[in-house]
Structures are given as structure tokens and as C-alpha cells.
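With one protein chain removed, the remaining protein chains of the complex are shown where they sit.
Right, subunit A next:
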Amino acid sequence: MSQTHSTGQGAKSGGPANAAASGNVVKRLQSELMTLMTQPTAGISAFPAGSDMTKWNATIAGPADTPYANLTLKLTLSYPSNYPYAPPEVLFKSPIYHPNVDFAGRICLDILKPGGAGKEGAWSAVLNTQTVLLSIQSLLGEPNNASPLNGEAALLWDSDKSEFKRKVDARHLEPAEIEDDA
């Protein structure tokens, strides 16, 4: 759902200004990276994945006092050419058992959907990579069970916390294991 919106937005602002826009994206991302590096937030980190500055890898440490404590979760971020006027596309790369994350790693979070008048999403240009990752980190401890992508997980979260924890652990892979798969 969120994908269709973001494509629409991209098409609107694309065109002749695209090259300049992507130059601005790179500049913005560079400054975000600088902030992330110079003022790091514990439990969160992100870095460009390769020569393309608009594709990043991120790492979130599972928050303490949640079923995800002590787990390291990998994500990928992909920034559209009109970023920060459209949200980045964020996916979990580590397999995760969570009410708001489907089995392909897609995340249901309002700030990851395009915002503005007439839109259901809550993305805003003042948000950045750091805030997005922090929101996702807090989503781990406080799922939005009202609109689950994984109904079973939503039910278990409310009913059986220990079974939930077991399913989380069963599904989780450490980053090193993901690397081996790849």
C-alpha cells in the first residue's frame, strides 16, 4: 500500500529536475550520515551499502525488556529521488516475528507512508534516518496491534508472551547467519 503512494509521488516530482534532485538527496544523506556518525545513538546505526548513496544498511539492537532483547536486527533503507519529501522504503532484512512486520520484512508504520493533506501516512520532511530507525526500534516494544500485518503475532502478543518470545527466537537469525545464507 505504501509503495503505490510513494511511486505516485515520485512520478509527480520527477522529470527535468531529477538530476538536481538526486544530487540534493546525496547531499542530504551525506549530512545525515555525518550526524549519525558524529552523534551516534546507542543501539542504532546505519551506513550506505555500496557505491549508491541512496541504499543503506542499518542495524538496530533489540530493546531491553522486550522479546527482542539482545537480538541484532538488520534493515535496508532505500531513499527515493525526492527524499526527504517522500519517505524511505524500509525493510527488515533479518527474519522477524512481529505483529506489524510481514514475512517479507515489510513494516506497517504510519511515518513510513507519504504524509500530507489527503494522505493517511505521517511522513514528514523533518524526519530523518535516525528518527525512522528510532521509531522502528520503539515499534518493537510497542506494536500497533490494531492494524496487524501478522495477525497471529498480534494475538499472541496479547495472550501468550512466552510463546511469542519462543516464536521470535525461532525465527530470528543473527547477522552472521544471514551473511552465510547470502
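Things to note:
To be clear about the criterion, a residue touches a chain if its C-beta (ideal position, glycine included) is under 8 Å from a C-beta of that chain, and two chains touch if they have at least 3 such contacts; residues count from 1.
Assume contacts and distances are computed from a predicted model.
Entry comment: the absent subunit's protein name, as recorded by UniProt, is "Cullin family profile domain-containing protein", drawn from "Cullin family profile domain-containing protein", "tRNA (adenine(58)-N(1))-methyltransferase catalytic subunit TRMT61A", "Autophagy protein 5" or "Actin-related protein 2/3 complex subunit 5". Which of A:56, A:123 or A:157 touches the hidden chain is settled by the complete complex: it is A:56. For subunit A, the list of residues touching the undisplayed chain reads 30, 33-34, 36-38, 40, 45-51, 53, 56-59, 74, 175, 179.
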